[in-house]
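The other protein chains are all here in position, but one chain of the complex has been omitted.
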């Protein structure tokens, strides 16, 4: 194990199976998160830059230095069709590390979007391009290119561990990370869960109570719930 | 007075007069807040989950435990046509206590929307349903059903006291609580205020200054305002 | 130099050259900020109240007291066609200092929008009017008219110094302040920068890497970047 | 019920029984909060201005306007020996509403301390006086005396409802409000709880596990806990 | 006026008169802020790193880049006996720009302390040295030396404008900036204010009410204050 993982670009990463990614792309973040056992969710401060933004793909990770987006350009070369760039910074920083030029480049190289704990800019253009971005900040402030970070190392973004090749899915509810090794398993569990929800929705829409549908009354009484008038 | 109000569901609550609620529903939150003497407003971190969300109804209150939405299901049974669910938690918690299944259930039982100091999820579905929600957070994270809270007790939500049966109105400007006992009185005051504003708007649009329209010049001079070149 | 600049209205201010303002209005905030050497940007908590809000004009500044919008009415009289009101408060305060009546008045007097470190209300009406506002908060809470502030003094808004007559531009990326004396110079630099970006965008869209386009490989190697498999 | 409770000073309030207050003063906030069934706690942003600050007394409440401490002077006249001033503001505001002069006055009138959702100043003097203050902010900024609030109305401070006469206790862990009507009952419950804790502490100090002392092993196994190597 | 003020070190600055600085050092921040007409105060998030930290001196200003403290070393050379370093960053950044080595250097060059919108580290050593620091953050994270900022340009720190040579005073209540040109005038006003407060304190300690001492009763009645039982 090396002491230092700054200044490194890992070229060969194991991406999650394409079929599993495709299957996961049919489900929302809340469903996937539940299907995975309620782990892997980024913190709620990671928000889409426009309503309805959505992405699902395999992670190429980037560790940035505050005020510096040099590694974004290094990452562009490592992108393959279906990837999502996941960027974190060594310190909280709202600078605009990413804008429409990088989005143009990333898209040309096959990227499906960006998840970044940090700031982005050029919102009008990114929205017009429908290039999905989930970030912790928005800022017009540009960055320098002076200090090394790394590409395709494991990192923490939005409070979640992301390994290169993991599946990252994001929608209006947040961002979830599915480890590559269990992508298919989670996709299957999500499917089962979704099927189950359709029936529940119909019963609830008809006025049936969750209290009855989920058989909660006995447990509530046992826990001591009291009805008063 | 009981020492403990956890684990209680109050079934019979006195809801604000329906006619008063209907009249209040004609006015915005800012107008109602002014009409009530500038009290009863929730803190500004309570925000709509989609632009244009609006609700007005009588409060059914829910006290939740962090990470636990059990009481939401208990509350569903207490809903009547025209109610709004107002939920608070015993601690700040951004978990997604509410999503499209509960929204389906609440709507089927007559609810007009939700105000929650806590998190919600399934934003895409809730928006498609046009189910209005005002919350302090958005999160895909689900919750357990393990610990009792209460339904229809007085509580504090977004820094405002809410009693069951109070009128709650929310729009893009925020959320305001009108005690049931003064709902009609506030509605009348709001109407008077709104009538007054239309005339003012026309005069201002014609270029008249507030300085003149409100006769401010003398008071400003007395307070010591100095014009310099 | 006077010790106290509260209670003052400066009537004659030197506004930036109209042609320079018009030229600046062709460019986004990120471009202007870069063109000016990356200074003058307000902090990222200054946000538009509706997506797509945009303004560019000459600053009339207003220093408010917490919970008090008296000076807004005083400022209205000082407005000229093409101005933007820039308001700050002597303390952090989210109150709704501004709503649709003041917007009507400001527009009638020639204002193009408002930038305020503080709260605003009547979002529905302001959006319908397409009156652009960039603020640090949204709140239905109204204000009193009891304590003096000042109009057209230099102030700090969103962490940036604003002098009366400066050019203020705001879009989805943030708010930038261009000192009146260098407005033309910055506009020219922004134009040069924008022309340069179009060519870059096309090359990146064609798949060329920033690594090559900006000749970064040598500098990265010199800094010690290592590619591993 | 009146529509407007601004501009009111209630002179006669029912204070909690002195013996109950004295008994409550023997227990910490965490113990009292548990004894009361885990309700009545202010949010964690209410912090002491010096380490070790402690207060326990009967509430005289003050509703302030942002940037205005006029009502603090009105409240001073209503103080009796053993009172604690609890102040809230109609909007979030960090201004220094309170300093060493008011502390001198409050102490001379019998007050044991201050709890304020707002700012305070003169920390060095307040600490030297050992005048306990729990606040949401610290700021040197002074306030005006121009707009009415109220004294001895029910209010929300730090997210908790406070009625005049309630017992308020605060220490390094936070601030808790005990309704006057149940002060004795809560004090008795706190005493029982504290006695119980001493024995537990000794057993834990001797190395006994909470798993055994609280008989948790069966419940954990039933919930599905798995031990792996 | 130059478009760009990055990469500049101004060597000759006009420091406030030493006698005025010395006189100001006799007063607390709250008193100076009042004496100056309630302007020039930094925002309340600027806090001392240890209780009782105090500084008063003439500002040498430093504009930093995020994650980069190169300019701190450039600033050290510009220090004179009695200076205070005031540092801001082009973006919010909590990195530890400053620690015990720089403190040793700054002190050796005559500095009386540091005010920084940014992070600092080595708290144990700084406290042992009794080197006063007021900062917006504390972080062990170090910084690089790669990108230029500036020294002795006007800047905004903690929301207040600071010009090189201004007097900066900080204590437990916050940080205030006194323009060099009015330092003596403010010191005199502070002295007058302080003399006035001593008499007031004695009267309040004797139980006299502010209501009477400040003759507030008539104004309160006129504003509509009502006493009820």
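For reference, chains read A, B, C, D and E in written order, and residue numbers begin at 1 within each chain.
To be clear about the criterion, contacts are C-beta pairs under 8 Å (C-beta built on N, C-alpha and C of every residue); 3 or more make two chains touch, one makes a residue touch a chain.
In this text the structure is predicted, and so the values were computed from the model without any measurement.
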{"item": "Neighbouring shown chains of the undisplayed chain, as defined at the top", "value": "A, B, D, E"}
{"item": "Residue among E:142, E:207 or E:224 that touches the chain left out of view", "value": "E:142"}
{"item": "Residue touching the undisplayed chain, where the options are D:8, D:29 or D:116", "value": "D:29"}
{"item": "On chain B, residues whose C-beta touches the chain left out of the figure", "value": "65-68, 90-95, 139, 141, 144, 146-147"}
{"item": "In chain E, positions touching the absent partner", "value": "7-12, 50, 70, 72-74, 76-77, 94, 96, 99-102, 104-105, 107-109, 119, 121-124, 127, 137-142, 145, 147-148"}
{"item": "Residues from chain D at the interface with the omitted partner, ascending", "value": "28-30, 33-34, 38, 41, 44, 47, 51-52, 171-174, 176, 197, 200-201, 204-211, 214, 216, 219-220, 223-229"}
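Everything that follows uses one rule, which is that only the chains that are shown with their structure count from here on.
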{"item": "Chain A-chain D separation of Cα centroids, rounded to whole Å", "value": "41"}
{"item": "Where chain C and chain E are represented by their mean Cα positions, the distance between them in whole Å", "value": "27"}
{"item": "Multi-partner residues of chain D (each touching 2 or more other chains)", "value": "90, 92, 94, 139, 141, 147"}
{"item": "Every chain pair in contact, whichever chains are involved", "value": "A-B, A-C, A-E, B-C, B-D, C-D, C-E, D-E"}
